[in-house]
Each structure stands twice: as structure tokens, then as C-alpha cells.
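Up next, subunit A:
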Amino acid sequence: MLLFAAMVTSIAAAGFLALSMDVHWEQVRADPQCSPRMVRLLRVLGAACVLASLALCLGADHVSMASLVWFMTLAGAALVVTFTLSWRPRWLRPLVMWIPATTAREEAGRS
Partner candidate 1 sequence: MFQNFRLSMAWLHTWFGLTLGFVLMVVFFFGSLSVFDREIDRWAIPETRFDPQPMPSFDGMLLPIFQDIKPTAESIDQARNRVNGPMAESFSPKQWTAYTTHRDPVLSLYANFTLPNAKDPEDAVFGNRTIDPRVGKALPDDRLKLGSEFFYPLHYSLHLDWLNLGTWIVGFAALVMLAALVSGVVMHRKIFRELFTFRPAKHTQRSALDLHNLTGVVALPFHFIFALSGLVVFAGVYFPVTHTQLEPLHELHEKLDAQKTGLPHDRAGVPGTLASVDAMVAEAKRRWAARDAAGEVGMLVVQHVNDANAYVSVYRAGSDRVTLTGEGIHFKGSTGELIREDPPPTVVAGIVDFLTGLHLQHFEHWLLRWLYVLGGLAGCACIATGFIFFVEKRKRQHAKQGVSGARWVDACAVATVTGLLVATFAMLIGNRLLPDTLPLRGSWEKGIFLGAWLLAFAHGIWRTAPTAEGRLSPAWAEQCWAAAVMAVAAVLLNWVTTGDHLLRTIGAGYWPVAGVDLSLIASAALAVVAARMLKRRADAAMVASARFAPDATTSAARA
Partner candidate 2 sequence: MARSAASAVHVVSRIAAGVLGSYVFCWGFIALGVGLLFSAGMPFHDAESLSSMLAFLVFLVAFLWAFAAGSLARVWFVLLGGGLVMTGAASLVQLALL
């Protein structure tokens, strides 16, 4: 159970980190990349999920095995997110559903 949660958290982590990059944001949402503040938040969320995943792995196993499992879930998560972006990018929408679309004025203000 803990390990399943760890895998899901790793996938979320990879998702957040991917979506903090504009090229992938644009695959998932029609509106342009969110504000720099939001981008930073996505990166922080990604990092937090990476650590959460480690904590979950450590809860399930002996330290030496937990670190290997954690590592490999991150690798697996990166693959899952990449293939989702390539074939079904919309599936990653829920990860950034809570971020409002940038208005035209904000967009103009940024450039």
C-alpha cells in the first residue's frame, strides 16, 4: 500500500516538474504558460513529492532497499509522464487544474 502511494507520488512529482516547463505546459493546456511564481510553485511541489515518495518508501522497507525502490520509482515515473505527454497529454490536466488561466493583461505584463 505504502509502495503504491510512493509510485503515485513519484508520478505526481515528475508531472509537476514536467509541467513547469512551457513546452510541456502547452501540450496539456490551451492557455499560455502560467506566471513565474506559479512555475516556481510547480517546481517546489515537484521537489516536495520527490521527498514524500522517499518517506513513503522508507516507511515500507529497510533503508538500503527503500532507497533503491525510491530511485527506480522516479525513473519509472519519468517514463510514465513522458509517454503520457506524448500520447495522452490531457490526462495530466488534473495536476494543474487548480491553476487559473493567465489573463491577457498578465501575459502582456510579463513580456
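Following the convention adopted for this analysis, contacts are C-beta pairs under 8 Å (C-beta built on N, C-alpha and C of every residue); 3 or more make two chains touch, one makes a residue touch a chain; residues count from 1.
Per the selection procedure, all candidates are chains of the complex that A comes from, given by their letters.
Here the structure is a predicted model, which is why all the values come from computation and not from measurement.
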Task: Candidate from 1 or 2 that touches subunit A, complex-wide - done: 1
Open item on the list: So in the complex, the part of subunit A that touches candidate 1 is made up of which residues?
Closed with: 3, 14, 17-18, 21, 23-24, 61-62, 64-65, 68-69, 71-73, 75-76, 78-79, 81-83, 85-87
